[in-house]
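A single protein chain has been omitted from the complex, and every remaining protein chain is retained in its original position.
By letter and in written order, the chains are A, B and C; residue numbering begins at 1 in each of them.
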Amino acid sequence: MGFFERLLKIDRRIIFTLIGIAIALPLFFNVSMFVETTPVVKGVYEVVESLPEGSKVLVSFDYDPGSMPELQPMAESFFRHCFSRNLKVIIMGLWPQGPLQANWALDVILNEPDIKAKNLRYGVNYVNLGYTAGNEVVILRMGSNIHAAFPADYYGTPLDDLPIMKGIRNFNNIDFVYNLSAGYPGTMEWVQFAADRFHAVLGAGNTAVQAPLMYPYANTGQLVGILGGMKGAAEYEVLADRPARGVRYMFSQGIAHAVVIFFVILGNVAYFATG
Amino acid sequence: MVLDRGFSYLLLLAFFFLILFSTNSFAQDPSDTLAPESVTNVDAFDTPNDNGHSITVSWELSSDDGAGKNNVVVYEVYRSDSPEGKFEKRGMVPAGENTFEDQGAKEKDNANYLPSHKNFYYRVRAKSDGLFSDSEISLPAYAYGQWYHTGKTPVLVAVILFSVFAITFITLARKGKLFYIRPLAGIEAVDDAIGRATEMGKPILYIFGLGTADMIATIASFTILSRVAKKTAEYQTPILIPCYDSVVMAVAQETVRAAYLEAGRPDMYKEENIFFLTSMQFAYVAGVNGIMLREKPATNFYLGKFYAESLILAETGSIAGSIQISGTDEIAQIPFFVAATDYTLIGEELYAASAYLGREPVLLGTLKGQDWGKAVVIFSLILGALAASFGFQFFINLFRIQL
Amino acid sequence: MHPSPDIGIWIGGLLTLGIFSFLYGDNPYYKFCEALFVGVSAGHWFITLFWTVFIPKLLGNIGIAIHTFRTEGFAAGMSDYMHWSYIFGGILGFLMILRLFPKIGWISRWSLAFVVGTTAGYYFINYLVSNGLMQIQKTILPLTSVGNIILVVGTFCGLIYFFFSKEHKGAFGGLARVGIWFLMITFGASFGYTVMSRMSLLIGRMDYIFGIWLGMIR
Partner (left out) sequence: MRRSVPLLIVSITGFFMLIQYFIPLEESEWLYERILDWIIVIGCFAMLLGLWSLTYVSVNKVKRKVPGWGYNLVALSGLFFMLIVGFVPGQESLVRGSAFMHLFEYVYIPIQASMFSLLAFYIASAAYRAFRARTVLATILLVSAVVIMLRLVPLGPLSGINQWLANFILTVPNMAAKRAFWIGVGLGATATALKIMLGIERTYMGRD
């Protein structure tokens, strides 16, 4: 058996090993691969950048641990950006696991030295409203009255007792809505109900699988912008000039893609060489 | 909707200018200290196409709206249950608009409850900056639910058209007309795949994916299973079905039992071969992976609803050396089935498969009906695209459904 | 290297390695993780469904019904009686369990028939509207740009491919062939963008092993 024939029947485990190395090894180096920023990500960044201090931002966590590697870095960099610009953050979830994901991201960001120095207070600077069942109906209800959709926050405190919720009745009192989504209910529903119906200013972060379906909404302006997968997360970090997990992971991502493409080329070379 | 949003911006703009204009002229012209002319012809009627808890009010604009003193800012709509009673404010619309939908709640304990079949009277107030004038009281109107939603007529037409196609061809088939169907590679492979398992003396693995029993893809898969099981009964090859959903498991047991009975081998049926694993996606995959490597089935069928797990299953099956036949209506997973299995039924082919396998004239008749449906779709697409190119919007409106 | 002192992280890490060992081949380590995973997940699913769906939906509604009957008797309004309807659902559910008894197991088909019939009617409309009419509506585009023309032609050829009762040969076959080309472009594209998502998942796991668990990164 010639070299190319053997190459065609290569043991899968060799491919597995190389992929494993391609992903693990770059994590040990603190190299940030050059990340080109795209207009769709800039769209989100610039809206947050333009909000005056004290503006209210609503973040909906519509994913579960399955999509953590892609969406968690987005959540963290978004929180960091909001808190460093002194915006008020209201968290909610359309997925049962969502509010928990938000708490994990808060744990990370609130412990970063410059954010910690701000002494942010729960209920004043940020709040977690928790999860409510009902999928897109929750958004509809929030359109008329947020207090009806979420009578109490994640910890059971009535909304009226939370200073941050004073004067917030519906989307008219929210300056920006950001949605992190891995499927249904998610960005599609936020576009249809919050943006189209109630004219909320909406941005989104999606998994790489879902993002291509949502790009059309960014073209029509229903979304101010969208972060797609780990690349989107990395771009946001570059824009905010705070390279973090997304950028670090992007190095692995790029190498892994190169390895896959390399294998595809190798397979074709071997295929044609053996006739 | 983009148009809607544009429109509301326009309104807002108009609204803004109105305020500006009216305050300006207020300073100059003493005649503007007068209230705007009241609206006329207030008409209240039941809102069509709903469950009967909403009344729509319409009126003719005040003569001072957009003309005359031009000082109307908003219209406020008031409601009462008697002409003499207390009128309650129900909402308002900006100047220039002449309808308002008084949408109530259907639950009795809701503060916003609006009962059906009860008379209400309406009054519209034209308001300028601080001054207002009330209209005459409308004639009574009551809300009631409708028996038919007129906005859904396109759907009704489609339902009737499609059913007529299907039933016509089913009847023709029953009368003995034979329909041609083109070959499908995935279907032709089914027999060989079962034969191969028999020769090797190994079982067949049948996976429904993550669908529940109420999904159409799963139901289509049941009918395929029934044909496959009948053949396995004839060939005396065991069939293993690990299930993700308990109802799917129950139906699969029924299906296979019936197929064995039909094949005349009820003794061969083993209920413990159709079992439940777990209803959590990746735990289910872990379990099926184990079965594939330990039982080494000769053939794997993946037919039904599949999500991210499709590729893990298909690659593991390929490592185990099984022949694999797949099919799903989840477009995102088809690439992985195409890449990693031997035959793939793409979308609609999954639904057609039961007709192919059974070769019953009635089922072939419905396939013909489906094709006629497609022909109508293609026809509408071409006609619609041409109409749209020449600026005829009406054609698109034929497909517009009011929800 | 600063391994995590948290025992939970250690358990998670060891289980992760167990699953990864499957890539080499089936082995006892994987078999253990798999069995544990199946058992724990089935238990988790059962408990979650029990507390979050069964209790509020069935017992919750019947509880309300009983309570209003006790306090108001027959004077209760129509909307209060509605809660009793859940008993019907309960009976259908109960019939389902009768499958466990071979003699009367056939009664469970009534519940099955209820589920299948209802959803058949539901999906009949659902698919016709969202997969049929709405897609047609979106595809009716003026043929004024290259993109629109390709879009309409591609949809047209794709539909031709799905014809079952006509032989794919001649001009018809040619159109069907173009249709399958379009499908292949789509499949390739979605394969391509899924790669990024899947690689991210592995990056997350590797970061867990080397960063959070073993503390080898930073």
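Basically, a residue touches a chain if its C-beta (ideal position, glycine included) is under 8 Å from a C-beta of that chain, and two chains touch if they have at least 3 such contacts.
Small disclaimer: the values here were computed from a predicted structure and weren't measured.
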Residue touching the undisplayed chain, where the options are B:Val74, B:Met268 or B:Ala339: B:Ala339
So which of B:Ala286, B:Leu303 or B:Ile325 would be touching the chain we can't see? B:Ala286
Among B:Ile219, B:Ile239 or B:Met292, single out the residue that touches the unshown chain. B:Ile219
Identify the residues of subunit C touching the omitted chain, counting contacts across the whole complex. 8-9, 11-13, 15-16, 18-20, 22-23, 31-55, 57-58, 82, 85-86, 88-90, 92-94, 96-97, 99-100, 106, 109-125, 127-128, 130-132, 135-136, 138-139, 147, 150-159, 161-162, 179-196, 198-199, 201-202, 204-205, 208
Suppose we count only contacts with the excluded chain; which residues of subunit B make the list? 49-53, 106, 116, 145-149, 152, 155-156, 159, 162-163, 166-167, 170, 212, 214, 216-217, 219-220, 222-223, 225-226, 243, 245-247, 249-251, 254-255, 257-259, 261-262, 272, 275-283, 285-286, 294, 308, 311-312, 314-315, 329, 331, 335-336, 338-340, 346-348, 350-352, 354, 362-363, 366-367, 369-370, 373-374, 377
Using the touch rule from the top, list residues of subunit A that touch the missing partner. 10, 12, 15-16, 19-20, 23, 33-34, 36, 65-66, 68, 100, 212, 215-216, 231, 253-254, 256-261, 263-264, 266-268, 271-272
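By definition in this document, only the chains that are shown with their structure count from here on.
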Express in whole angstrom the distance between the two chain centres, defined as the mean CA positions of subunit B and subunit C. 16
Inter-chain centre distance, subunit A versus subunit C - centres from mean C-alpha coordinates, in Å: 22
Roughly how far is subunit A from subunit B, going centre to centre by Cα mean, in whole Å? 28
Sequence positions of subunit C contacting 2 or more other chains: 190, 194
At which residue positions does subunit A touch at least two other chains? 209
Which residues of subunit A touch subunit C once you look at their complex with the stated criterion? 13, 16, 19-20, 23-24, 27-28, 30, 66, 68-70, 207-209, 211-212, 229-231, 245, 249, 252-253, 256-257, 260
Considering only the defined contacts, which subunit C positions touch subunit B in the complex? 19, 22, 25-26, 30-31, 33-34, 37-38, 40-42, 44-45, 77, 79, 96, 99, 108-109, 112, 115-116, 118-120, 123-125, 127-129, 132-134, 136-137, 139-144, 148, 152, 155-156, 159-160, 162-168, 183, 186-188, 190-191, 194
Per the touch rule above, subunit B residues touching subunit C in the complex are 107-108, 154-155, 158-159, 162, 179-182, 213-216, 219, 247, 250-251, 254, 277-280, 282-284, 286-287, 289-290, 293-294, 331-332, 334-336, 338-339, 346-349, 352, 367-368, 370-371, 374, 377-378, 380-382, 384-389, 391, 395-396, 399-401
